[in-house]
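With one protein chain withheld, the remaining protein chains of the complex are depicted in position.
Moving on, here comes subunit A:
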Amino acid sequence: MNALVMKNTRNNTVLLAVLAVVLAVLPWALGGLFENGNSWLRAVDFALLYIMLALGLNIVVGYAGLLDLGYIAFYAVGAYLFAILNSPHLQAVLPAWLSHPPFLVMMVMAAVVAGIFGVLLGSPTLKLRGDYLAIVTLGFGEIVRIFMNNLDRPINITNGPQGINNIDPVQIAGYDFGRPIEFLGLTFEKIHLYYYLILAFCALIIFVSIRLQNSRIGRAWVAIREDEIAANAMGINTRNVKLLAFAMGASFGGVSGALFASFQGFVSPESFVLMESVMVLCMVVLGGMGNIPGVILGAIIVSITPELLRDIINPLQMAIAGKKVVDPENLRMLIFGLAMIIIMLVRPEGLWPSKRRRAELHPKTKGIALQEKDSLQDAERNHD
């Protein structure tokens, strides 16, 4: 038994090392394999941001079982905070100590401010569960977006639908990520530098997620998800623990939003529509709620598939019909929607579900199987 555990850990270490090497050389491999390697690397950068978002939402939805349809609002809060403090837009009015804060201070601020928004949303809605909570959070997300769109009057805070541009690139230890850096004979362009930066944050968030999962708080979240009344009876302060889930999930969103703003150099309300919240939720559910590798897989699939289709659909159309018959952008989203439906029909528990969820849906013992059967279907079968 002991040997087995040790072998497993050794295997894991080897796997992790291989993964680390692959991730380290990925930008150069992409650059070498494809002529448009940089646009692929850009897609990978965004995929990493989405992984961070999906892991944040996974805390709220996957662990605590609170369905949040307005999650992108926290991403927006992080992004706008970074944009306002790090662009010429509001420099005239900002106090000196607030403008251009050091990078790490900025990241902590993004996490804290987004976390406060999470608590603001969470505290009045704690009583609600399931669909009702989903609807309230959806409304919250839309309200944040409408304000971003309209807060250019009477005081111009968000610059309205035009958004804020000229956002500074990240500066760490005197290095400006906006300019190529020569290191070990390699030229690191902006896109490479951001890849490693976002990757580092992504790793940090994965680490925090794993640690949270097995912590006291993580177990309290799962207890609430499974049976709130029982969890309360066992002495869990459900109110505080739920608030904590909202705050933690939101702060993950805030950090990725800040990274997004400086990577793009530009933010506008268009990036934070309801569809984005829905996409992140799809990542979590398609991948497998509550299971970290599953969520990561979901985020990669959902964010990369449309990019892949972009490169496949046009050549395919040219080959078959000799011209562009339909708009590739529409076709891409159409296929994406179909894929969502099909995956859910085939594997409603997600592609890589957590062990607990798999057990719930595919019970091994007959006794549980009987209990789990839905009454509606049961009645139907007896009748027909």
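Keep in mind that, in the parts below, contacts are C-beta pairs under 8 Å (C-beta built on N, C-alpha and C of every residue); 3 or more make two chains touch, one makes a residue touch a chain; residues count from 1.
Definition applied: contacts and distances are computed from a predicted model.
Student: Would you mind picking the UniProt name of the chain not drawn here, from "(2Fe-2S)-binding protein", "Branched-chain amino acid ABC transporter permease", "FAD-dependent oxidoreductase" or "SufD family Fe-S cluster assembly protein"?
Tutor: UniProt lists the chain left out of the view as "Branched-chain amino acid ABC transporter permease".
Student: Hey, which of A:26, A:116, A:135 or A:304 is the one touching the hidden chain?
Tutor: Only one listed residue reaches the unshown chain, and that is A:135.
Student: Quick one: which of A:46, A:175, A:196 or A:336 touches the chain that's been left out?
Tutor: Once the missing chain is taken into account, the touching residue is A:336.
Student: Using the document's contact rule, name the residues of subunit A that touch the chain not shown here.
Tutor: Interface residues of subunit A facing the absent chain: 65, 67, 124-125, 127-132, 134-136, 138-140, 142-143, 146-147, 149-150, 153-154, 228, 274, 278, 281-282, 285-286, 289, 326-327, 330-331, 333-334, 336-341, 344-345, 348-349, 357, 361, 373-380, 382-383.
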